[in-house]
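Left out: one protein chain. Kept in place: all the others.
Moving on, here comes chain A:
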Amino acid sequence: MILRLATQSLMARALTVGMTVLAIALSVALFLGVEKVRTGARASFADTISGTDLIVGARSGSVQLLLYSVFRIGNATNNVTWKSYQDIAARPEVEWIVPISLGDSHRQFRVMGTTPVFFEHYKYRGGRSLGLAAGHGLESLYDAVIGAEVAASLGYAIGDPIILSHGLASFTDHQDQPFRVAGIVARTGTPVDRTVIVSLEAIEALHVDWQSGARAGQVTPAEVIREMDLTPTAISAALVGVKSRLQIFGLHRWINEYPEEPLMAILPGVALQELWQIVGVAETALIGVSAMVVVTALIVMMAMILASLDERRREMAIWRAMGAGPVTIFGLLALEATLMAVAGTVVGLGLLYLGLAAAQPWLDATFGIWMPIGPPTLREASILAGLVAAAAFVCLLPALRAYRLSLADGMMVRI
């Protein structure tokens, strides 16, 4: 009966209560949204690469190497010569090695030159291999295999011609050497979805007429290029798998001490940890801000309850006259606050899932973060429970005041 009366009392003040609930709901949605994006981003990043033991690149920062080689974020400052690549490939510890050559683009997507072994050895989400949704792999020189997102957003189908651009965000196209869409990779939820994959030789072929960043005067015809030796002189990075995990550190050391050229090898998991440390500061700030929003919403609720007390003195006097003790008055207000917090939480969860459903494709397309929509995790559930408890706690002050007022008013509130 008390619960029913409390609910009815809230209903009678639907507008103010509704606004308060909305404030709580928004703060809950924001807080959990940040939490979801954060864990989603982490999981998504961690899922992007698996089965690769080492990533090799020119000496720079390990996070930088990880970002450009796996996530196609940022650029390689230097290249790895083909000679060094072959030296590493010849090491006895190496089971497989996949070269990667970056630097060109197609529209908003990056182009990656590699060898067909890439499709064999690149693994994601706990050991899954890339699969082709349509077409075939890299067979002839001007074949391009495109990611699912590339195909979807540019509307490409097998056989469509595509023109690659020199560099990133440039206006110089490699017009004289059109490619053909040979295959489309099934959606992975990794940066592969946003990559145009061509052969290493194709990258070399594109730059036959280019010398140190500028196009030479003459244009070599495609037929001539096809006959040329297209062994690359340099690559951007390489993914390496070792025969036994025990050998990782030996090879790691050998590469870092390679005398001919400053090289660097990183363990993807370790580099990822480093990345989290950097991102961690921003994460903490974000969590802090959204927690403040939650606190603000709770204060709004407290202010709303406090403001309503004056006009509810009559009501309190009735409760007192009927025999309700201070504990009941106290409990009544705590109950109201809890009900509002629960309502706010439920509405907030609704908003969150609506928002997630709406933002999921966009997040995936823009950042390659695939956010699974599942029930709240234990951590999120306990955060929500904490919020409800905090709401009950926050109303201590108004409840105390209500009790004092009811004592001071006696039983006849003068109006």
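Some observations on this one:
Note that a contact is a pair of C-beta atoms (placed from the backbone, for glycine too) under 8 Å apart; a residue touches a chain by one contact, two chains touch by 3 or more; residues count from 1.
Note that contacts and distances are computed from a predicted model.
For the chain that is left out, the UniProt protein name among "Transketolase", "Putative ABC transport system ATP-binding protein", "Acetyl-coenzyme A carboxylase carboxyl transferase subunit alpha" or "Recombination protein RecR" is "Putative ABC transport system ATP-binding protein". Within the whole complex, the absent chain has one touching residue among A:Leu168, A:Ile248 or A:Ala324, and that is A:Ala324. Among A:Ala12, A:Ala90, A:Leu246 or A:Val281, the one in contact with the hidden chain is A:Ala12. Contact with the omitted chain, checked across A:Ile2, A:Met19, A:Ala186 or A:Val270, is made by A:Ile2.
Across the interface with the omitted chain, chain A contributes residues 1-2, 4-5, 8-9, 11-12, 314-315, 318, 320-328, 407-408, 410-412, 415.
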